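The complex appears here without one of its protein chains, the remainder shown in place.
Coming up: subunit A.
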Amino acid sequence: MMQTISFLSAIMIPALLAFIPLYGLSRGVPVYESFVEGAKDGFPTAIQIIPHLVGMMVAVSIFRETGALQFYLSLFKPVLTAIHFPEEVLPLGILRPISGAGALAYAENLMATHGPDSFLGRLAATMQGSTDTTLYVLTVYFGAVGIRRSLYAVKVGLMADLAGVLASWMVVMWVFGL
């Protein structure tokens, strides 16, 4: 089962790359011209996102580099100790929704320090793999079409992240034990 899934994911892109143009050709689509026509949208879309992403990454960078993130983490520690949540993993849970690269670096650090097959290592990998960088996704998707007011999207995203963190913790405990 696992082999099948990893195999599928490895061949997915090459298969799509061959299938889409071939199918297009069979339907009489001028494939190359069609590709170029669609590809033209890529550049302006990326440019449109720049101000949004710069704004967000400046804030995230300041928040992290000045030690503000560390400070808030230290506030949460007593609560975590009370519910037996491994405190080493907390920074990852908080970084995950705000900074993809930061979370990845932290997850790697956790796995390298405690070993990829330790409880913490598996928990870090599961948490990192099961959620996405909410603020980044929000910035890119809404930024691309110029949405300013995001309604309840941020709340839903962050609450779902919290659910993901808790679910990762519980399922890793359940499957691998402490």
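By our rule, contacts are C-beta pairs under 8 Å (C-beta built on N, C-alpha and C of every residue); 3 or more make two chains touch, one makes a residue touch a chain; residues count from 1.
The definition used in the following text is that contacts and distances are computed from a predicted model.
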item	value
Complex member absent from the view - protein name from UniProt, among "Response regulator transcription factor", "RNA polymerase ECF family sigma subunit", "Electron transfer flavoprotein subunit alpha" or "Spore maturation protein A"	"Spore maturation protein A"
Hidden partner chain, residues of subunit A it touches	2, 5-6, 8-9, 12-13, 16-17, 20-21, 23-24, 26-27, 29, 31, 34-39, 41-43, 45-47, 49-50, 53-68, 71-72, 97-98, 101, 104, 107-108, 111-112, 115-117, 121-122, 125-135, 137-138, 140-142, 144-157, 159-161, 163-164, 167-168, 171-172, 175-176
